[in-house]
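I'd like to ask some things about the structure below.
Here's a slice of the assembly, chains where they normally sit.
Going in written order, the chains are labelled A and B, and every chain counts its residues from 1.
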Amino acid sequence: MNLIIAVIKPFKLEAVREALTGLGIAGMTVTEVQGYGRQKGQTEIYRGAEYEVSFLPKVKIEIAVASDMADQVIEAIATAARTGQIGDGKIFCLDIGKAVRIRTNEAGADAL
Amino acid sequence: MRFKTKMTRLTPTVGGLRTVQWVSIGAVLLAIAVVPAQAASDAETVYVFNTLLFLIGGFLVMWMAAGFAMLEAGLVRTKNVAEICLKNIGLYSIAGLMYFILGYNLMYGVSEGGYIGPFDVFWSASEMLKTVMVDGEEVVQAFVLDEAGNEVRLEPAADGYASSSDWFFQMVFVATAASIVSGTVAERVKLFPFFIFVVVLTGLIYPIQGSWEWGAGWLDAMGFADFAGSTLVHSTGGWAALAGAMLIGPRIGKYDGQGRVRPMPGSSLPLATLGTFILWVGWFGFNGASQLALGSDVNAIAVANIFANTNMAAAAGCIATIGMTKVMYQKVDLTMALNGALAGLVSITAEPLTPSIGAAVLIGAVGGVLVVFAVPLFDKLKIDDVVGALSVHLVAGIWGTMAVPFTNSGTSFLTQLIGVVSIGAFVFVTSYVVWMILKVSLGIRLSGEEEESGSDVAELGMEAYPEFGRGTQKLAS
């Protein structure tokens, strides 16, 4: 199993969710995060003092998938989240040693 | 009651201050009557002043509805904020409609010394504005019906104020009583059963007990004094809330197995602070316009004294609470300070005229101190009062009413006690019955699941702050 972590632009969340549902992915967990990267934050002004806002709002999606689905999922996320503009985000894929569904105690791929 | 002058003379009760002799002035009619031989135009001026006092007082008290809404929105948890907003604007609306349909006539139609007024539906203004021809010109004049049922031209001297201004002013008071209830039973009560309770409270319970005193019923005849409603409005709301809180039970998780209190901090303390300030400013109308007359030096002085006393009781309540919580907990509890200011206001409401400023300060300070002890006490009794309305309105309301004889020698502790107990018993019992009927019929409490997901989603299908974090939309931008 893999844990796929994707950091995307917030307004792409819905498109990504739809793409994943299309692949039969039934679940995911979403976190509001702040991203720092090549995309420069805006300059804000507060009471006559300018300052750089270096962090930009992003959304992080975590999806546990069976390993054979991983590439497909990464592909689908990348396609749905892409605007081609700087700041589109990243996808990371990690290994999961064990997964459990709390409700039923099912483990492994059945838990997803 | 509000329509006759209390003819009592006070002896100063607070030593050390430069004291003055006060006399409680409750009414306009006599005050007008005694002004020596005024010309018609002067009576009209007084009439306008009195009306204006009601209107200014009325919009200030109406504004208190916003204060209750903000106070309660700030003290409930986020998941219940939208619903408490709806409850507050809804109950204010219902209170007005019920007072129009039934309440006012029931309250002010009671016979002198009586127990219950007439069930006449639909209040209407007593004046008619008509166009008549005067010296060949069309002129608008006001008419009223005389005792024989004939239309006669309104003589302002004989009347006092526009009837709608009085109605408006009395109406906004009803909503205050209902607002108190919503704060106590928040976060778990079902919306429509709550609204039904408000219908009964504002259409029947409040007006009936109100008629006993302000309607010149039996309590007034007995000499009970409650200038602006420590008992009639605030305790009444408190008793109705208490009955509800007892029947509905505490919020899930509020008291754990070992009887410990688990605090459930409110969503927004600045909103709660704003609500308190709104209530404070509205209270100038609540107490000040309860003088019911403005158009003479005596009444102007009285209203001015009431403003000063009202403010200082609140200030003292606030400071007393700040000091008490600092001493007791080493930290100052803002929510207690807010409740303390309100308790000061409730305390002075039974008699804001006769105390000197020093006495008002003492009365308010005691109110503030009471709150600091009452809040944990209700928790010990496992009566879950979300916003502290029982401590503020019921406890301080009783205190304020019982404190009247300290500064108003025309009153007695016994009569005050009779008033407090009889109104308390009536309101508590009737409210209990109504809540009970609602409980066994429609049910008054959200399901556990609904309560856990929050009444906003359960009852309104919306959230008070629907955006996640800093504003990512659940749906694409």
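As a working rule, contacts are C-beta pairs under 8 Å (C-beta built on N, C-alpha and C of every residue); 3 or more make two chains touch, one makes a residue touch a chain.
Quantities reported herein were computed from a predicted structural model and do not represent experimental measurements.
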item: Stoichiometry of the full complex in this file, given that only one copy per chain type appears; value: A x3, B x3
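Assume only the chains that are shown with their structure count from here on.
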item: Geometric centre distance via CA averages, chain B-chain A, whole Å; value: 53
